[in-house]
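Only one protein chain is missing from this complex, and each of the others stays in its spot.
Here the chain labels run A, B and C in written order, and each chain numbers its own residues starting at 1.
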C-alpha cells in the first residue's frame, strides 16, 4: 500500500485550487492538512470544495505543523523565494510553481537554502508530464527519430491574459516562454549555448504600452549543433495551440494539438475538425495530476524529483537571455547570463 | 447545492466497480450506502476501494434500507429482471445495465413491473453520453448534415471476450451489436422498419463452435428511407474501433476513433499516428460518469431519464430481429418480432 | 523502343474525348487514326483538339482500315454489343467502356463473338488503375491487412446526373454501383455468393419518378465468409466521395478521398481541410491514362488484359442481382442470376 503523504497548500488561486483538488481526491494517496491564502475567503472556498478542515492566512502555521511533510507553493511569484526558504528551514519537502523568482540572484539564494536544508524540491514544469509530450520525449530518448537536429515548439495562448497579470508577469519570455525553454532542454537533454529572440507587439497595443511583447520567435543553439525554434503568441483564435516537432537523422516526431472531440463535419467548405482545447487547465489536466503523483512518490521514497531546482534555474536563465536578446537585438551567449 | 442521492450498487464485477467508484467520488453528489455481490469477497473488495461501509451478498438488504433512494444493477444479465422487479416493488429508482434480459417476454414483464411501480428507470446505453458521440448526435439534430440518409456504425472489439463469456452473452447481436442498435435509433430518432444481417465466424473457430458469430454486417431500414449499416467484429488488431458516420443532404458528420496520444512518427514507412484506445473502459470512461450524472439528476428532479425502458426494449427487439435475419437468411420486419 | 499502336476511337462524348486525348498525346506510344461519332460535329471537334485527321460518322470505316489495330468503344451503352461484334469480326483488339450491355444475354452473346474472334478485350473498369486504389489492392494481396473480413466501399457522386441520363442508364445499380461491384471482386479476388440491397429515393423525387433510386446500401457475401458493404448516393454536397476500407485479421487498409489541395484553415470553427475533388474526370484522371497504357501494352504483347470480358460480365451480374434484391426485398443468390 502507498503511504499517505500529508501536505499543506499555499495559494488558493486557480492553480492552487487545482492542486488542492487533485491532492484531496484520494487517488494520489495524499491528505491536504491545510490551505493558506492571503485572502481568507479564498482559502476557505478552496478548503470547502476540497473538504479540507483548515483554511488560514498565515502559511507559517503549515510550516509549524509537524504532521505536514510537504508544502505545495502556488502563491504569487514574488512570494516564492521567501516561502521556499521558510519551508526548507522547517524541513518540509517542496513543490513550487514556476518561476521561482524573476530575479536570477534571488532564485539562486532560495535554491541554496533548499539545498542546505536537504529537502526535496520539484518545480512545476507540468508539461513534461503531459501524456502526449511525455510520450514524444520518451520516443526521442529511445532514438525513434535518430539524433535530434531541429526542434520546433509552438506555444500560442488562445487569449491574452488580463493586463494586470501581464504587468506583474515578468513579460512573455519569463512568464510564458519559460515553459517552452524547459521543454527544449527536456527534449534535447543538453544545455543551450546561445539564444536569439525577436519579439513584437502585434496582438494588443496595451500589452506593448505595458512594456511587454505578445508575439515572439526565439531560436536556441545547442552544443551538438541542434537548433530549436520556439514561437509564442498571446492570441490564437482557433484555440490553445501547443505543438512539438523533433526532427532528426531518422525521422520526425510530432505532437499535434488536442481537440475537444474527434467529430468532423464535411460540407461545402471542406472537412472541419473540432477545435483544439482552449484552456490550459483542460489541455494539461492530466499533467497536473501526474506531476503531483511524481512529487508524492519522491517524498515517499526520498529520491530527488525528475524536475529539479537546477531545471528551474536553467529555464529562468534562458528566459532572461531571450529577453536580453530581444532588447539588445543580438544573440546572447548563455555564459553572459 | 445539489442534493445528495443515496445509492445501492448490485454487482461488483468490472462495470459494477466502475459505477461504484464514480458514485463514491463526490463529484456526482451521491453516496454509496452498500454494495451487494453473490461473492462476498468481490463485494468487500469493491467496498474497500470505494470507502463504502456495507458489503453484502443479499441485495434484499439494499431494497429494505429506507435511506437508499436508487439502485444500480450491474449483476449478470439473467438476474436483471428479478432485481428490477424487486427494486421497483421497494419503490427504488433504478439504473440497469443493458440488456434487461435476453428474452423479450421476460423483459416486457419486468418493465411492466417498473412502470406500475412508478419508479424511474435508466438503461445503461452509456455510448449516448460519450462526448464525441453526444456531440455528433447534437449536430445531427441541429441539422448540420441536413436530413440523414446513410448512417454507418463501426464497432469492432480489439480482442474477443473469453469463451465462457461468449456462451452466456446471448451472442454477438444481443451482447455487442445491441449498443449499435441503440446508437442507430439515437442518431436517427425514428423506429426501424426492417433488419437484414449476415454474420460469419472468421476470428476464432471456438466462437463458432459455441454457436456464435464474430463478424457481422447488419443493415437497418427506416421509415424515412434512411439506411444504416453496422459492422461488428470481435477482433481489431489495431485497437478498439468505434466510429460513426452520418451522411445527409447537407453534409456528413464523422466521429473518428480516439487515440492514446496525438503523437506521430514520420519515418521511412510514412506517418504513423498513435493507436486508438484499446479498452472499452478507457474509451468510454467519460460516458460512464456522464450517464450516472444524468441518472442522479433525474432522481433528484423526478424526471424520466433520456434513456428509457422503451429504449432498452427497442434495442433488444432489434438485436433479436438481426439474429433471426442471420439465422433465417432473410430480412426481418420489425412487426414480426 | 515501344511499338506504336494505331487506334480508332468510337464515341466523341466526354469519355471518348478523354481517351482520344490521352491516346494522341504521344506518351502512350499510340496514334489515333480516326474518331467516329453519330454526330459529325462532335467527331470533328474531338479530332481537332487531338490533332487527328479523320472525323467520321460511320464506325465501319475504322473497322475496314487495315492500319487500325485496336478500337476504343466509348459510344452509348446500347451500341456497345453490335460494335463489339463488328470490331471482333474485323479482327481488331477492343477496349470497351462499361457496361457492355444492360441485358445479360446480349452481353454474353457479344462476348462470345469476341472470344471466337480471338481478339483481346479490356473493359473500362478504370478505378482498378487509380493509384490509391491500386496501391490498396496491392497491399491487400501482399497480406498487410491479413485475411480480409469486412470490405467497405463508399461511392457517392457530388451531384445527380441529368434526368435524361438517369432514364437510359439502367439505374443506380447498373450505372453507378457496377464500378463498386467490380472493385469488391478486385479487392477480394473471390466470387460473390449472395447479394442484399436496399435502395431509396431520397435525393430528388424526379429520380424516383423516373423509376430509379438515388441512395442504396448493398451487402455482398463471399464464400470465405467475408462481407462487403457498398453505399451509394447520387449527391454528396462536400464533393465526390470515393473511399475504400478493407478490414482483416492483421489490420485495416483505408483509402481516403483525395482533396484539391493540402491547405487547411484553422479558425474559430476548427480546422477546415480542403474539399475532395468534385468531378470524376479529375478524381480518376490518372486511372484513365493507366488503363489505356495497360491496354496498349497488352495489344503489343498479345497478352490478355487484366480486366477481362469475364470481369465485365461478373459486375453486370452483380448489378442485376442487386437490382433484383432491391425490387424483390430479399437477398438474391448469384446462382439465380
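As a convention for this text, contacts are C-beta pairs under 8 Å (C-beta built on N, C-alpha and C of every residue); 3 or more make two chains touch, one makes a residue touch a chain.
Quick caveat: nothing in here was measured; it's all calculated off a predicted structure.
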Legend entry - Candidates C:65, C:256, C:278 or C:297 - the one touching the absent chain: C:256
Legend entry - Touch with the omitted chain, as defined above, among C:28, C:136, C:203 or C:319: C:136
Legend entry - Chain not shown: contacting residue from A:89, A:104, A:210 or A:227: A:227
Legend entry - Contacting the left-out chain in the complete assembly, out of A:200, A:281 or A:327: A:200
Legend entry - Contacts of chain B with the absent chain, listed as residue ranges: 237-238, 259, 266-275
Inset, instruction - In the full complex, which bits of chain A touch the chain not displayed? Write them out. - result: 146-147, 149-150, 152, 156, 196, 198, 200-203, 215-217, 219, 221, 224-227, 229, 231, 233, 235-238, 241, 247, 249-252, 329-331
Inset, instruction - In the full complex, which bits of chain C touch the chain not displayed? Write them out. - result: 25-26, 51, 131-132, 135-136, 139, 144-145, 250-258, 260-268, 274
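To be clear about the criterion, only the chains that are shown with their structure count from here on.
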Legend entry - By mean Cα position, the chain sitting nearest the middle: B
Inset, instruction - Tell me which chain's centre, taken as the mean of its C-alpha atoms, is farthest from chain C. - result: A
Legend entry - Separation of mean Cα positions, chain B and chain A [Å, integer]: 40
Inset, instruction - Provide the C-alpha centroid distance between chain A and chain C, rounded to the nearest whole angstrom. - result: 58
Inset, instruction - Give me the residues of chain C that touch two or more other chains. - result: 237-238
